[in-house]
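Complex shown without one protein chain; remaining protein chains in place.
Chain naming follows the written order as A, B and C, and within any one chain the residues start at number 1.
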């Protein structure tokens, strides 16, 4: 059974993501205060406000999945700034290329593929590997889990639940890591013991995916 | 009986004054912090260090009373700064003129006269009257009391004790006054309730006079 | 005490040593008595402009020594007016034979120490005059008003007039007019800590501000809740505008000076609202200074200063200047 994930569902998921980020602005700020410059919450919130505005604009709706992701990408790139802007921008931009132009729905496998492309985009831009205490530590295991579940023929709900679990574990794992990329790396060993802000915002991507996409059927 | 106050006694009194000021530096600083810029203690201390240095200099001793007072005046003027430097300088400079050149001792009446000249000097420079919450509020009543006691034929000890009492009362009276001269005047009514720093350092002049000059006989 | 200093008693000396090393192309420092003088002093045939100030207000005054402004600046102990021998020694160093003007901020110490110095100078045959700076509107009695931001403006204007080769009387005249046409007021968001004191002079709780504060760490006229910058500007600027009787059509020089620890960003926010307020009144902001120009050690807050310009004052303001703090 090949479940379809529609454009409308993806849109609802992204809106849930924006809401979650906006709701967690203070928490993300606190995380970035401990090992950074305390702006991740503000920046992501500003970007998500813009994304929400843009993808709910009835005068200029995104006609297909590729456009939706590309629009999110460009909006984030032009409004977030800092490290997170280009990196999340890369994620969505490369994800957009993982789907056929004009497609108004995708399969679970295609979603996994898109996320894989997105991850590659982040890694290409940011050059971070696993265990460097970045958003990669959330996205990488989540994408792996999603791919495996998709290839094993799991349902959308089950696959996204597994991805979410992996994302959560990855996010929490950043606590014990010493940062070797990004602002936290300037602290050296003092970065240990604090959860990474970017890994946390990235978790919300998979958390909201499981909560929205995973709850609905085509 | 006309008691003589010798040059050596006056020197000892002034040294006691420098010691008292130096000992009370922190207190004078605190008083000037409440209604000023917190420098009266530091400035007076710097001046008193220099005075002490100068009048204990065995290579250049002050040969008479007039020179002693003038030397103190010039030392204070060139080292204290702020409001207190010129005002205490005026006190000692004008006091110096209240005695004969070359005199190596003075009578109680002459001391009162010197202090009267000194008071006039401070009032001429600073243009302050009674009850403006300045050192005048200490010096004026002290000089009045000293003059009256001297004219009434009291002993040096008794006269200086009365002067000290008057000085102490004058100093404490500044607490309830609103300043109309000096830095405290910028605070307006907020200057009420705090003892004036300059009135306090001036009190030590009379306090130490009673303790030293008042205890010794020619 | 969170400060980058050594022995507090040496702070002034070490700062002067640093200044001398930092501006060898502009100034020199004389020690004991302390004063800072322009590198090409004495400038013969030019009236000398001299000012003194307690330390702790940098760049006032030592940062204003150089061509087009002060010939010499005398730095006292922190927040303490310098002594007459400093003023006299500086005079002797920079005197160009045609008179000297002392710019005096209206504080008992500043006035008395300069007075003594001028008496001594006159006795020695120097031609000296003074201009009093008393621009603070927070103090009601005009004769008692503190000298604040106007010191910067008057020193610049007097310095330019001197550079033009004017005689002492002419410079006194234009300097006094500049002083008379200037008003200031300060607002503090914190007290300051003097090195020799080791703690803030007064304690200002969070969410409060001191209105009508001076530059020596003393409390202000009143304490109020801290409000938005736009409203702070109204509160601070209104008394200035009223006292100066500014009206539509007037032309001003506006200075927003940080008091020492306020970030530049906030000073420009303040200026933006000050500019708007004045423009709405029909007052033209012809020139401006925004930054740290007259400070109070590490006090947070700012001073607003307005000078009503006329063509002559504007011309003198625009004249070239080359000092550590002002350059154009």
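By definition in this document, a residue touches a chain if its C-beta (ideal position, glycine included) is under 8 Å from a C-beta of that chain, and two chains touch if they have at least 3 such contacts.
Since the model is a prediction, treat every value here as computed from it, not as a measurement.
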Left-out chain, listing which of the shown chains it touches: A, C
Identified contact with the non-displayed chain, of C:197, C:285 or C:309: C:285
Of A:29, A:110 or A:174, the one touching the omitted chain in the full complex: A:29
Candidates C:120, C:251, C:269 or C:314 - the one touching the absent chain: C:269
Hidden partner interface residues of chain A, rising order: 29, 33-39, 42-43, 46, 77-87, 89, 125-126, 180-188, 190
For chain C, the residues touching the chain missing from this view: 1-7, 11-12, 14-19, 21-22, 55-56, 58-59, 63, 189-190, 204, 206-207, 226, 228-230, 232, 260-273, 275, 285, 288, 290, 292, 295, 297-298, 300-302, 327-328
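To be clear about the criterion, only the chains that are shown with their structure count from here on.
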Topology of the chain contact graph, where touching chains are joined (line, ring, star, complete, other): other
Among all chain pairs, the one with the most C-beta contacts: B-C
Centroid distance [mean C-alpha coordinates] between chain C and chain A, Å: 55
